[in-house]
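Pasting a structure here, questions to come.
Note that this complex is displayed minus one protein chain, with the remaining chains in position.
The letters A, B and C name the chains in turn, as written, and every chain counts its residues from 1.
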Amino acid sequence: MWQIFHKLGSPKWFFGIATRLMPWLLAGALALLAVGLVWGLAFAPKDYLQGNSYRIIFIHVPSAFLAQSVYIMMATAGVVTLVWRMKLADVFVKAVAPVGLVLTFLALFTGAVWGKPTWGTWWIWDARLTSMLILLFLYGGAIALDRAINDEKSAARAVAVLVLVGVVNIPIIKYSVEWWNTLHQPATFKLTEKPSMPAEMWVPLLLSVLGLYLLFGWLACLRMQTEILAREQRTRWVKEHVLARRAG
Amino acid sequence: MNAETRPLIKPQESAVSTVAAMRAVFSRDMKVAFRQRQDLLNPLLFFVMVVTLFPLGVSPEVSFLREAGAGILWVAALLSVLLSLDHLFRHDFDDGTLEQLVLQPQPLFLLVLAKTLAHWVLTGLPLVLLAPVLGVMVHLDGNSIAVLCLTLLIGTPVLSLIGAIGAALTLGLRSAGVLLSLLIIPLYIPVLIFGTGTVAAATEGAPVGAYVALMGAFLVLAITLAPFAAAAALKISLSNS
Amino acid sequence: MLFRDLSFSILPGTVTRVEGANGTGKTTLLRILAGLNDAWSGELLWCGKSRNWHREEFLRNVLYLGHRPGIKALLTPMENLRALVAPRRPVADSVLHQALSGTGLDGFHDVPCRRLSAGQQRRVALARLLIADEPLWLLDEVFTAIDAKGVSAIEALLQQRAAEGGAVVVTTHHELQLPGMRSIKLGEVAAQ
Partner (left out) sequence: MAFDSFTAFILMDGHGPYVWVCYGVFVVLIAGMMLWSWRRHRAVLQACRRVHETTDESGRGSAQPAPATFTRVKVSQD
């Protein structure tokens, strides 16, 4: 058991697996995203309340969903970093934090644009959007801290502590922002809350969520490989890898 | 040369109790702070000045100030705590006392708790005591001022505790001050929301007991978790130096 | 990476000197031994038990003096010494006074440390050695800012400590020659 765990943590082993996995991830991601988004854009029925603007849901929800789960993944990896000192976990956190930041920004941006036809204004201090904005700050803080510390190991562990503190705070932030929202404005109808969604709407939504997950998997693999190469530059296996690729 | 022939020193078993060590850490921080009284005054002056900016910069009208007053005071208090956090570990880090603190044979998180408590007594508590004066200046009514002070009393320790994590994480980094704010402000938001929200509820005459209890829960959560995170962060920062 | 395949034991009753040029990791090694640096892998045993699992027990038994003396400039030597010693064991003030006098700080006991010279501030930290009963001392650059007379007095102190059965590990740029001294040489492995 312990040995398997360590093998899983070995950068070299991961590098090999990722190389084999990546074409499948990319192909799956592009196929699912293409079907999901085209279906959502052109074929899903118009929403009776919001009209066609609701079609933003097919990118807003996947981005928001993934942005939050990436932060939770980072926190999980942070535990691994702090407890087992696994190099791969350090690499994961560093590699995916910018992806999480971009996804959070996308969720915010699409939410804001969606607000214009729905509420008639670009920005509304809606509970979901506000929580997303705070999540953006949390990502920004983690990335800034990582960049500020020169030593890789210390940076990984410091960021792990920060992300763990953040993940404990996320439910508190969500709860408090929702409470604050009810305090300041009587409940208007929320962007993504639906009593019941017909299958022609939620199936493409599901497809695009899955597609974006796979795309994240591909991005994470690629960026982790980059980070591993940079860190393990001097090792024998990297040497064999880069020289073999030149020959082949 | 045979080591066995020498008189061996027996390894030490007993140590000073953790409570006594915590008290020592607390009283040393207090002593150092009172040798440099100006540093104690600075966050308070900052607090007063930020509050002054709002009537000057936005509007001195009673209706505006009464509505925004609690928020202004809370934001100003939050910022001045944030400003003072940089000192929490920095001097100790520079002169080497932090190394000795980490090497004390007591659980580090409790020593960090003692240091954080000292920080609160030196910065948070004076803010709470000053708040009524400023509350009058922004035309809050008596009941609101009382509730405001109560929320500050419960909230500022939370600010110190969460801030200790950030201060420990950014120890020894360049431009640590700005970075510290970036890391900590998002984590301060719930405290700010409930602090001002409770006062707003009080101004409308709604019962505030539940909200105050909730803030108390924040405080308990922060006391139990934050010292662990700050202690871990301190070890990481020292290991890096 | 500063060093690899490093293996040694520190025995009671000996002074061990860590040798090596600048940048070979003398201070790092000492900080690793003290538990201030976590960036290493391997095994570190204290009395046959893993140090990391018996941290508090280990810390009770070790005295570490770093580059930075751990002296607060705003406090007096007396207050500083008390703060450094108190968390380890209760010591009467009269003993602390004796220790400070023993390092040549007579008359300065109640002057804020910021008024003292660098050498005098170091002496406040070194006063701990006169009353310390921790079996293991880890001393990083003990002789920094100390005058020649002070250096020989400290050498004698270290030797006396070894004779009592204490274990001392020092790093220093001074020529330190004590009978029975052991040494750990750093830098040669790294240069290979």
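The criterion applied here is as follows: contacts are C-beta pairs under 8 Å (C-beta built on N, C-alpha and C of every residue); 3 or more make two chains touch, one makes a residue touch a chain.
Note that the structure is predicted; figures quoted are calculated from it, not measured.
Novice: Considering the whole complex, which of A:35, A:113, A:143 or A:197 touches the chain not shown?
Specialist: Of all options in A:35, A:113, A:143 or A:197, contact with the hidden chain holds for A:113.
Novice: For the chain that's not shown, point to the residue among A:32, A:75, A:91 or A:238 touching it.
Specialist: A:238
Novice: Pick from A:32, A:56 or A:75: which residue touches the chain that isn't shown?
Specialist: Among A:32, A:56 or A:75, only A:56 touches the chain that is not shown.
Novice: When the complex is taken as a whole, what residues of chain A touch the one chain not shown?
Specialist: Touch with the absent chain occurs at residues 37, 41-46, 51-53, 55-56, 59-60, 63, 98-99, 102, 105-106, 109-110, 113-114, 116-117, 215, 218-219, 222-223, 225-226, 229-230, 233-234, 236, 238-239, 242-243, 245-246.
We adopt the following convention: only the chains that are shown with their structure count from here on.
Novice: Which contact partners do chain A and chain B have in common?
Specialist: Chains in contact with chain A as well as chain B: C.
Novice: Counting only Cα atoms for the centres, state how far chain B is from chain C in Å.
Specialist: 33
Novice: Whole-Å distance, chain A centre to chain C centre, using C-alpha means?
Specialist: Comparing mean C-alpha positions, chain C is 49 Å from chain A.
Novice: So which bits of chain A are touching at least two other chains?
Specialist: If we look for residues of chain A contacting two or more partner chains, we find 151, 154.
Novice: What parts of chain C, by residue number, touch at least two of the other chains?
Specialist: Each of 39 in chain C touches at least two other chains.
Novice: For chain A, which residues count as touching chain C in their complex?
Specialist: Listed in rising order, the residues are 151, 153-154.
Novice: Which bits of chain A are touching chain B when the two form their complex?
Specialist: Within the complex, chain A touches chain B at residues 82, 134, 137-138, 140-141, 144-145, 148-149, 151, 154, 157-158, 161-162, 164-166, 168-169, 172-173, 175-177, 179-180, 183.
Novice: Quick check on the complex: what are the chain B residues that touch chain A?
Specialist: 162, 165, 169-170, 173-175, 179, 182-183, 185-187, 189-190, 193-194, 197, 200-201, 218, 225-226, 229, 232-233, 236-237, 239-240
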